[in-house]
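All protein chains but one are shown in place.
Chain IDs A, B and C follow the sequence of writing; residue 1 opens each chain.
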Amino acid sequence: MTHAATVHSLWTTAAAAPDKIPSPDIEYGQLSPTLIVLGAAIVGVLIEAFLPRRQRYVAQLFVSVVALAAAFAAVIGLAAGDYGTSKAHVAAMGAIAVDGPALFLQGTILLVALVAVFTFAERRLDPVVHGNRVDSFAAQAAAVPGGDAEKAAVKAGFTTTEVFPLVLFAVGGMLVFPSANDLLTLFVALEVFSLPLYILCALARRHRALSQEAAVKYFLLGAFSSAFLLFGIALLYGYAGTVAYSGIADVVDGQVRNVTPALAGTMGNDALLLIGGAMVLMGLLFKIGAVPFHMWTPDVYQGAPTPVTGFMAAATKVAAFGALLRLLYVVLPGLRWDWRPVMWGVAIVTMLGGAIVAVTQTDVKRLLAYSSIAHAGFILAGVIATTPDGISSVLFYLAAYSFVTLGAFAVVTLVRDAGGEATHLSKWAGLGRRSPLVAAVFAVFLLAFAGIPLTSGFAGKFAVFKAAADGGAGPLVVIGVISSAIAAFFYIRVIVLMFFSEPRTDGPSVAVPSPLTSSAIAIGVAVTLVLGVAPQYFLDLASQAGVFVR
Amino acid sequence: MNPVNYLYLAALLFTIGAAGVVIRRNAIVLFMCVELMLNACNLAFVTFSRLHGNLDGQIIAFFTMVVAAAEVVVGLAIIVTVFRSRHSASVDDASLMKL
Amino acid sequence: MSFPLLTATAVVPALGAVATAAMPAAQRAAAKWVALGFSLVTLALAAVMLVRFDPGGARFQLTESHAWIKDFGVRYELGVDGIAVALIALTAVLIPFIILAGWHDADPLESARPNRRWRPTQGFFALILMVEAMVVISFEATDVFLFYIFFEAMLIPMYFLIGGFGDRAGGRSEEETATQRSYAAVKFLLYNLAGGLIMLAAVVGLYAVTADQLGTGTFSLQEIVQARAGGRLDMASGTERLLFLGFFFAFAVKAPLWPLHTWLPNAMGESTAPVAVLITAVVDKVGTFAMLRFCLQLFPEASKWATPAIMILALISIIYGALLAIGQRDIKRLIAYASISHFGFIILGIFAMTTQGQGGATLYMVNHGVSTAALMLVAGFLITRRGSRLIADYGGVQKVAPVLAGTFLIGGLATLSLPGLAPFISEFLVLVGTFSRYPAFGVIATVGIVLAALYVLILYQRTMTGPVKAEVRSMPDLRVRELVVVAPLIALLIFLGVYPKPLADIVNPAVDHTMSVVDKKDPKPDHPVTDAGWFSYSPKSEGASHDGASGGAK
């Protein structure tokens, strides 16, 4: 038909549309985790609006903890209701998948968030100012650092209790991200959890300049990457005529006759597909922090308030990998032979790059940042396996890794000197002599990172490598092993520093935390050891959860 | 004219935006470039939806605008704070953290 | 089910570690006694094991098996054969002596007491017990993965022992000592970790292979061996070789085999004598043990394929280690290099693939453990007295401390494997075993005998004999505690040298089994003597003999 006709028909159908648009039906029960969290977030906003300052902290803390716990309970409920396995299906008109991986990851994210909130709420570490206990967030984010406004705010004992609703919003986004079942939802979810994180990065009480710089970098680069993602989505939409995962998958598998003869003439559809796929991939790899999209990681990790860093490092990775898995396993399985080699390359440079650069780091937080990059590489090895084992191993690894990270950063918040947290490695010298317990705990986390047996790190690493080897990615395993050897070197370096070198006279003091942080760290250690010694139960969980719905 | 040309335009705009992000120093300008990229995406969406003859693309475009707006709010907020504390909006000045 | 003896033997020291570590800072002395007590209990359990073990019985005895990590095909499988029993016994015997010998090594210096929570003594003994626990369980594990886990985990306590409780008698500045020590510790850890990680790759590979061929991946040694025997598991030779190399590399680092040895002298030099003993006499044995148990039995074909290369490396180790020992100026480094030479012998024996070779190698592991312990501990006593590790700082000690000198000499003679002392038997068996299959190797290896005499006697001469040095003049002789440590070891050396049969009887069946798995037979003698028993020999009186004699008489 002619163009006019096309337009016309389009127009008329559009006109005739109203009675054709079906009324959306939403399975609220199955979306309850997300809804609870987001609802709580809104409540949090209201609290900020209506409650007097003094009461906000308690109220916020209460709301967020309850909300997260409730959401987690909801996830458990769903899992118990077989929504992870037999009843797995696509909810909310194809927008959101409720299946094993989704529930597993949501559960993980919620737990991580819960623990993270404890560290957010910690108010014993910073010295008391003007009789007010303060947390690690700026008194008044908007105030110029060192300016009168800030001084006043500090004096008045302001604290940024907004962080709690912000976290809840972020969590809400993260819950959706791995379960998003169409590209639009994916994009929206991405933004929903990214934007709060940008802000959170900027809220540090100490070293505000760094904090703000981190925020700027994270924001600009984040926006940049999401633009790529979006364009990728556009291309995929152009390729398939739909943004629903299943729809695209069908087209990729060639089950549906492609609907755009008009395009067929001008450019190869596969070009659209491949380019679009690559760009979406890039958007996710950015969040994961894979080389070469990793460069924001160290700066942001270093600048952001440490509790936020911990939360980001743990939760973002989980969510992003969830999304990546779904994309690769649901949307692009038909494209395996195209993306696997590429991902091989990414995995290799990520593992090696992260490990090698970490060797010469001098700041604990940057060190952990690079180590997180290296770990992203290891997980990618599991992703590449493209076997059910691959999925479950990645799920397990994420669960194990996120708690180790959280714990590690929580420990970092304890080691302080006059300037706040003493993150420069040289200051950690002889920590083992000053406070053996803290040093020992941190050592445990480092050993877990290094993948020493009897820690969760080892179990996870083994699971992933095993999957990779089964999936015919033997060489990846070898490279993974080599880079873990390199990685081991700098973890060990820290341990040496803490235990075998003389304490510095101007060394930092270790603050005694409140039950909040203590419990956060305790949980971290517990999970690390349990997953290390008796991982079977969780492996079962992961492998049950290891099936995507389509 | 052939709607495919709009795609070329979109690609062009996107590239310009990306290039701008890479080249320019001023945070605001960078940010505008990002917005440009987003708009390029929108153009692409709309074009495709026109080509495919379904409305998804156009709906997505609306979503994108909303998201972009939200981004602006957050972004400007951050940039402004930084500007107030540094009296400079140049992203190159914000390079305390390196190596 | 019956009492889980094997688990208990591993758990008791672990508990001991916890208990010791839990002792309050003030209770230093008590902590020592607690540690000693637990090590003795372990010894008792090991003794029970030795009694309950029936040499003629099943391949693996006292077995325990529980599901553990199904997804990895990992089971908690324990079981001991003769070799394992012997080595567990060795470990259990040595640890109490190590603890006794190190009684004061970890007492905090008055100078450095950062805070009251810092409890070096408790830590020291706890770590030793932790190592014991892990070593024991890795001797018991019949599941490759289980073994690997403790093989690796062992490194951590070892690492803290080396790095945290260095030898205070470096004769150097505190600063210098500290740096040297942590260098040694890091070197130890990285070497072994690298080895371990490469092994990890091989372990993963093993899983992939078994999963691919047996349907379900497994790490059970027996299962795999049986599957191979039954032809159900048939690795492509390429794969098998790669896996073998992955395993062997880790063990060769641990053992250590030239050229992967350089961590040992640093580690032994910088750590206190008891820890040095722990390294060379106990922990390193896991490496050679694993070669015998895992390399040979999981990958028999590859083992045969690699034998020539490995034998050559072993030979190099023997001679190279001995020569370097001769060249050392530092007593402990000298002993370390001597150990490298001895590990060369052990590995030579293992890969000679003869009953004598492997039996000898196993005995060698035990004997070397005891003899090195004796020599090194006495050396430690000597060093703590003088506060220096340099040979040149000594002289004429035997005049002021004859007992110390005497025990040192005996330890040395054991090290040069003098007949009548235990090491001689094992060394000779290894030589015979090697010689009967590879004569050239056997002959070259004998050079090691001469060189051993050189480094031991040179060490003895320079430290103990000659005119008495001024710094040495006031040196006290061995104290009771020290005598209690050394005397039993020497007694053991003599006993095992004179009557090794009991030990040999325990070890032999296991060795025979290994041989059968590898599918090798001892070479037959050219002119086997039917009745090797004793009967009077009278020379062929060649004809003229008698009248010749009588003729001489006329």
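In the analysis below, contacts are C-beta pairs under 8 Å (C-beta built on N, C-alpha and C of every residue); 3 or more make two chains touch, one makes a residue touch a chain.
The working rule: contacts and distances are computed from a predicted model.
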Pick, from "Heme ABC transporter ATP-binding protein", "NADH-quinone oxidoreductase subunit L", "Sarcosine oxidase subunit beta" or "Membrane bound protein complex subunit mbxN", the protein name that UniProt gives for the chain of this complex that is not shown. "NADH-quinone oxidoreductase subunit L"
Would you mind listing the shown chains in contact with the chain that isn't displayed? A, B, C
Identify the residue among C:A25, C:L40, C:I312 or C:I326 that touches the chain left out of the display. C:I326
Contacting the left-out chain: of C:G73, C:G246, C:P423 or C:G442, that is C:G442
Based on the whole complex, identify which of A:Y57, A:F120 or A:W339 touches the chain you can't see. A:W339
Touch with the missing chain holds, among A:G241, A:G353 or A:P513, for A:G353
One chain is left out of this view; which of C:G287, C:G344 or C:P500 touches it in the full complex? C:P500
With the missing chain put back, which residues of subunit C would touch it? List them for me. 187, 190-191, 258-259, 261-262, 320, 323-324, 326-328, 354-356, 359-360, 396, 398-399, 406, 413, 418-420, 424-425, 428-429, 431-432, 435-436, 439, 442-443, 446-447, 449-450, 453-454, 457-458, 461, 464-468, 498-501, 504-505, 508, 511-512, 522-529, 531-546, 548-553
Residue by residue, what part of subunit B touches the chain that was omitted? 18, 21-25, 30, 91-92, 94-99
Interface with the undisplayed chain - residues on subunit A: 216-217, 220-221, 224-225, 228, 270-271, 274-275, 277-279, 281-282, 286, 291-293, 295-296, 298-299, 337-339, 341-342, 345-346, 353, 356-361, 486, 489
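We adopt the following convention: only the chains that are shown with their structure count from here on.
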Which chain is in the middle, if each chain's centre is the mean of its C-alpha atoms? A
Any idea which two chains share the most contacting C-beta pairs? A-B
Approximate Å spacing (C-alpha centroids) for the pair subunit A, subunit C: 48
Junction residues of subunit A, two or more chains touched: none
Which residues, counting only subunit C, touch subunit A once they are in their complex? 67-72, 114-115, 117-119, 148-150, 152-153, 155-156, 159-160, 163-164, 178, 181-182, 185-186, 189-190, 193-194, 197-198, 200-201, 204-205, 207-208, 211-212, 217
Subunit B-touching residues of subunit A, taken from the complex the two chains share: 6, 9-10, 14, 141-142, 144-145, 184, 187-188, 191, 195, 198-199, 202, 208-210, 212-217, 219-220, 223-224, 227-228, 230-231, 233-235, 237-238, 241-243, 259-260, 262-263, 266-267, 298-299, 302-303
Can you tell me which positions in subunit A touch subunit C when the two form their complex? 392, 430, 433-437, 447, 450, 452-454, 458-459, 462-463, 465-466, 469-470, 474, 477-478, 481-482, 484-485, 488-489, 492-493, 496, 499-503, 534-536, 539-540, 543
